[in-house]
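Here the complex is missing one protein chain, while the rest keep their positions.
Naming follows writing order (A, B, C and D), and every chain is counted from residue 1.
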Amino acid sequence: MPETTTERVKQILSWYASDNPGTLANLHRMLMTGRLAGTGKMVILPVDQGFEHGPARSFAKNPDGYDPEYHVQLAIDAGCNAYAAPLGFIEAVAHKYAGQIPFILKLNNSDSLSKLGGAPISAVTGSVKEAVRLGCGAIGYTIYPASDARNEQLENLRALTEEAKAHGLVVVVWSYPRGSGVSKEGETAVDISAYAAQIAAQMGAHIIKVKPPKALVEHPEAKKVYEEQKIPIATLPERVRHVVQSAFNGKRIVIFSGGEAKGTDAVLEEIRGLKEGGAFGSIMGRNAFQRPKAEALKLLAEVMKIYTT
Amino acid sequence: MPETTTERVKQILSWYASDNPGTLANLHRMLMTGRLAGTGKMVILPVDQGFEHGPARSFAKNPDGYDPEYHVQLAIDAGCNAYAAPLGFIEAVAHKYAGQIPFILKLNNSDSLSKLGGAPISAVTGSVKEAVRLGCGAIGYTIYPASDARNEQLENLRALTEEAKAHGLVVVVWSYPRGSGVSKEGETAVDISAYAAQIAAQMGAHIIKVKPPKALVEHPEAKKVYEEQKIPIATLPERVRHVVQSAFNGKRIVIFSGGEAKGTDAVLEEIRGLKEGGAFGSIMGRNAFQRPKAEALKLLAEVMKIYTT
Amino acid sequence: MPETTTERVKQILSWYASDNPGTLANLHRMLMTGRLAGTGKMVILPVDQGFEHGPARSFAKNPDGYDPEYHVQLAIDAGCNAYAAPLGFIEAVAHKYAGQIPFILKLNNSDSLSKLGGAPISAVTGSVKEAVRLGCGAIGYTIYPASDARNEQLENLRALTEEAKAHGLVVVVWSYPRGSGVSKEGETAVDISAYAAQIAAQMGAHIIKVKPPKALVEHPEAKKVYEEQKIPIATLPERVRHVVQSAFNGKRIVIFSGGEAKGTDAVLEEIRGLKEGGAFGSIMGRNAFQRPKAEALKLLAEVMKIYTT
Amino acid sequence: MPETTTERVKQILSWYASDNPGTLANLHRMLMTGRLAGTGKMVILPVDQGFEHGPARSFAKNPDGYDPEYHVQLAIDAGCNAYAAPLGFIEAVAHKYAGQIPFILKLNNSDSLSKLGGAPISAVTGSVKEAVRLGCGAIGYTIYPASDARNEQLENLRALTEEAKAHGLVVVVWSYPRGSGVSKEGETAVDISAYAAQIAAQMGAHIIKVKPPKALVEHPEAKKVYEEQKIPIATLPERVRHVVQSAFNGKRIVIFSGGEAKGTDAVLEEIRGLKEGGAFGSIMGRNAFQRPKAEALKLLAEVMKIYTT
Partner (left out) sequence: MPETTTERVKQILSWYASDNPGTLANLHRMLMTGRLAGTGKMVILPVDQGFEHGPARSFAKNPDGYDPEYHVQLAIDAGCNAYAAPLGFIEAVAHKYAGQIPFILKLNNSDSLSKLGGAPISAVTGSVKEAVRLGCGAIGYTIYPASDARNEQLENLRALTEEAKAHGLVVVVWSYPRGSGVSKEGETAVDISAYAAQIAAQMGAHIIKVKPPKALVEHPEAKKVYEEQKIPIATLPERVRHVVQSAFNGKRIVIFSGGEAKGTDAVLEEIRGLKEGGAFGSIMGRNAFQRPKAEALKLLAEVMKIYTT
């Protein structure tokens, strides 16, 4: 970790000048932690899959992962900028690892058991008050743009964001289009991804997490504009650039998830594309913790290396 | 900007005498800002299209618009009375542009992704507390009269209006009929527009924004009255006069939106009709920020000129 | 206005002895205001039709009525006991007319645009806090007995009533049966009107407004009782007597609305019936403000004369 | 009224030892009021039929009953333990009759007008705060076990019970099975009545009101148990004994309603059965106030006599 704040970090912080010093300090801490400290890039380890997909599907492959301590230690050892998890996983380690790495408390979660009979919307499972009690530096919240439950999601997020900012926390928004307003394929269409990033930014997110966009334009009215304006979307870097631009012309931190576990080459290939397009970093869960620890550390080191070269 | 408050501004403020001095001061500020200061007329720049229609459809044509600073600077350079936007866009510039132009924080927003499966209603995306924190002089809220979600909308607006007034803020209501109670065509029928203005006024709005009304009467029971009383609605000025009269006999500020981007001549033609009918001004988004800046400044200058001649 | 409180007013106030002095003072003020001061009778001017039916249908016939000042001045000039209107109309005049006549702030309203897709229920558009801020002496609230939305309506009314009484305000309830529990015709059936008065009284209303009942019994189980007990309902005075009796044996103030605008003779004929049946007065909107002012003053004077002879 | 607390009343109060002294004092007052004071038995006069069935169906037979004073005076003259009514009826007499008899404020009510389109659930029409303001010693709340609206009902009751106990009030629960979970006939089946008493007891009620149970077992799974365990249910005393046992082995006060107005002999016959089965008393409305006062006093005297012999 560099001893003094870099110019790049100062520049990033300048985009958030309306925030209070407490929030800026927490954002500063995330940008100045780990192997990427000072670069303005971020790699975050998120572990909410036990909740989202169930314990066996998440941890059986690398059973050390059943233990909440495994993940926070992995994040620290790999030099990640932050560690994100639901209440139970954070609470299980918060006392012992207090101060060692920024925690992001995931404030809502889904599971794979309930059908909900309709519009996708996660359950609120944590609170700003709990984030403060557990010494977290940020909250995380997932929205599903295109869900019929839009208003409830955005209104929850709005209230939590206001409360988090008043308490000096950073707000990280997972923006994953899903629901009756998009086709399954269109969930990662480039226009939809860019729109998802815009919505999160307009809601006041400090850090926005989207999925890598595909070379597909979902909405007919958007398609007309993409064609008229000749917006380049053929390559991943082009699409990433467009998504980052869609988040206040690059003045909001946009990071990308890796999605399902896959081979090392495929992961690194994608990271290179993200880097080239101007992504601020990655959030990498299953591709990290479902590998044996040594392999995970190696992979994360390579990912971080790409982001700094 | 004139050095002293004009008689016209004093007259307008007298209609709001039940409001507390804080609100009157903010309304005074909006009426005494920009090129139209002191005239009692207003031109406001609103930029919520990134949220409402998506970033590419809104900004690709003039890509400077991806950057939130572009718009607030445009509003200042053009001599607008105020700048209106959702939380993210305001927060991105509030610190740097504090005091330079009155901000209107849009407190609810829709997007083009969610279908909501029914009655149109925007999501609440901001709060009076945030408006105060960010130094805004006003809040904005959109209602869709004729929506089945009427009660939820009006009850939200009621609570926000009460809180805003208690905090010395001005309340701007976008009143756009939409939903099962009107036909698509009827959304801008003159009886519906007049009714939309009346509802906003009765809800306690200080400034009411409606769309330019068409020479069409939607409701059969209203039609009978329009015919019996021979209410003139053939020309745009006549219809505007009727809508303004419907907002407490002209004792509430009613401004008109420009709608979709269109050619300069068409825009100015419409503005002339609005002016002649007694409109208090215009709120002009896409027609301004989707043009290159020089063109936008020229157009806005011409619009303002019409309102003062 | 008599200089000292009459015996009749003291008697009426004695029925409300559980209320606190603030509420009694406001009720006293309403009973001691205007041409009927001290008689125990009341004529109230309500103007919520702009909200309920739209501006043109309400005001085009007598266009002075577009202006909120017209109505409060009419109420004062006619010697009414009180003036009732929604937030916007009250706020537009509260500062200038403070103290000149008791204001009743209508706390909920419907419009003719929304279909709501089901059970009739008005939107809450004002609050006790706003009533206090604007110097009102009473709140007004409309319930639709027989609506499927019964619980939401009554629970809103309950909370507002409690808050109003704690703030020394009077509670006026418009009790208009409507919804799936009655036929269209049955909305003013005598059993339904009497029941509507009873419900309002049990909810804690100080003043109850119902429509003049018709010689019709809607519910079969009620019909049996009306026949067995030979309750006289053939004439309007008989029916009014029954409705007033149904409001705690006449120990709650029950006033009657005039309904749609109609001819002067028909209005006065009906008032005579109401008077003879023991009505405490009338609430008269469209029949007053849709006439030219001179005619309206004349009509209201005649109505008041009937109530005092 | 005996001068000192009897052993039986002390024993009953001992079952409620977890309650605070304020609640115990109010329960003591109810047990030490009227002709049954000190016996541990109770007869309560409830008058909510004006709200539930309408004024004519309730009061036309004995028109003195239109007046709220009639009922509280009847309860006092008859030597009842308490008088129960909705807000309006209590408020109309609370000032004048303060301290003369314990009041039970009915906090929720139904009417016969609304269909509600589904699950039976009464509207909340009063509050603990109002009960305290009006000097009541207890609140009353009706639940409909077997209604699809179970959760809303129980959650309202839970909150009101907590608040009432914190304010030193007694909680009386009307537990009337109704809704999609029981047949019409089964509403008073003995297993259902016993279950209704158990639910009210588990919810924290001090006094439980159920209807006299019929010799019928509704639920097949319960039927098996009743037959295996040979639970005697052939006679009314047997069934009452079972219901009382089902309320914490008789350690909660269970009283029975009389239901529809009927002949004197039928009423007294039923009371004898209740008494023999160990009922703590009766709550008798229509059978009392729909008779001429002299007859009502005579009937109530006979009922009370049965409970003490």
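By our rule, a residue touches a chain if its C-beta (ideal position, glycine included) is under 8 Å from a C-beta of that chain, and two chains touch if they have at least 3 such contacts.
In this text, all values refer to a predicted model and were calculated from it rather than measured experimentally.
J.: Looking at the whole complex, which of D:G50, D:G65 or D:G179 touches the chain that is not displayed?
T.: Missing-chain contact among the listed residues: D:G179.
J.: Decide which residue listed in D:Q11, D:Q202, D:T235 or D:T308 touches the omitted chain of the complex.
T.: D:Q202
J.: Among D:D67, D:D191, D:E238 or D:E270, single out the residue that touches the unshown chain.
T.: If we include the chain that is not displayed, D:D191 is the one touching it.
J.: Extract the touching residues of chain D with respect to the undisplayed chain.
T.: Against the left-out chain, chain D lists 15, 17-19, 119, 145-148, 150-151, 153-155, 158-159, 162, 177, 179-182, 191-192, 194-195, 197-199, 201-205, 219, 221-222, 225-226, 229, 231, 242, 245-246, 248-249, 251.
J.: Even though one chain is hidden, which residues of chain A still touch it in the full complex?
T.: Residues in contact with the chain left out: 50-51, 53-57, 60-61, 63, 66-68, 86-89, 91-96, 109, 111-117, 121-127, 129-130, 134.
One rule holds in what follows: only the chains that are shown with their structure count from here on.
J.: Quick one: which chains contact chain B and chain C both?
T.: none
J.: Comparing centres built from CA atoms, which chain ends up most distant from chain C?
T.: Relative to chain C, the chain with the farthest C-alpha centre is A.
J.: Just give me the whole-number Å value for how far the CA centre of chain C lies from that of chain D.
T.: Once rounded, the distance between the two centres reads 36 Å.
J.: Provide the C-alpha centroid distance between chain A and chain C, rounded to the nearest whole angstrom.
T.: 58
J.: At least two other chains touched by the same residue of chain C: list those residues.
T.: If we look for residues of chain C contacting two or more partner chains, we find none.
J.: Chain touch graph shape: choose line, ring, star, complete or other and state it.
T.: Here the contact pattern is a line, an open path with two ends.
J.: For this structure, enumerate the chain pairs that meet the touch criterion.
T.: Those chain pairs which touch are A-B, B-C, C-D.
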